[in-house]
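Everything on this sheet refers to the single structure shown next.
Missing here: one protein chain of the complex. Every other protein chain is in place.
On to chain A.
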């Protein structure tokens, strides 16, 4: 049963490929730098190809990173609408096929019709999988990995590593990474870091905690698997490390709502993927213990760019917002 499943998939796939083999071959120009090409994936494996890939399908933030270096993918899949995805909402996506706008859902048939020669998605060390192919996605979506080699930079210890990694990938794909805009963003990032460090240094007692609330429990982020939180720690901010992360899904410590006040940071970072201006008040109404988190009660809540940053530019913008929040925060709110 298990053995024939992949075979069947390959058979189905080759039928699709032959079906659309004769359209638009004319647009395939041989790349200037023809290869052979290789790149070390976030998993540590070296991915090789006879010629440099040109037909790339990429996950949202990864696509945005490549586009910042002038590499335009032919297809994108994202975790939400491309109009609201923080990485994509300000980009011109004309001419790019949208293959999915929901987490876990990729239209692999449409993807196959694009005849990609490279799939780009972050490597998630905690899940040992690339973006879009993790445990829990539609089984059909995982078949995108059979269309072409998959590479990605690791969602490891730092957004800086992630941004540099995509610069390297773009370079290997033939991009020029010396665009003045890129240098300007890096400069902006360095200034943002300096300002952030200065603000943090003025509040030595300030602690923060990152959370994502849900109907049945409160998820408390584990910085070890959130590169942007590790960066904030390395910039001097005291981001609380939970003491009992979920062993199966170590991104969080799961707190029952009875234990919502287990950690008492002075400033609350609220999962930016669902944060709105009314989130704090809404959760206060919904969950009797939400305002038992003293920072929430005090209104010291700020959006946390959770798991989406890929570039110096975006990180600089988000850091500036956090700097403002740190400056406004009262280090005596929590414990």
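Throughout what follows, a residue touches a chain if its C-beta (ideal position, glycine included) is under 8 Å from a C-beta of that chain, and two chains touch if they have at least 3 such contacts; residues count from 1.
By definition in this document, contacts and distances are computed from a predicted model.
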item	value
Protein that the absent chain corresponds to, by UniProt name, given "Iron ABC transporter permease", "Cytochrome b561 bacterial/Ni-hydrogenase domain-containing protein", "Signal transduction histidine-protein kinase/phosphatase MprB" or "ATP synthase gamma chain"	"Iron ABC transporter permease"
Hidden partner chain, touching residue among A:130, A:217 or A:273	A:217
Hidden-chain contact residue, picked from the options A:109, A:190 or A:258	A:258
Residues belonging to chain A that touch the chain removed from view	102-105, 137-138, 214-217, 244, 246, 253-259, 261-262, 286-289, 292
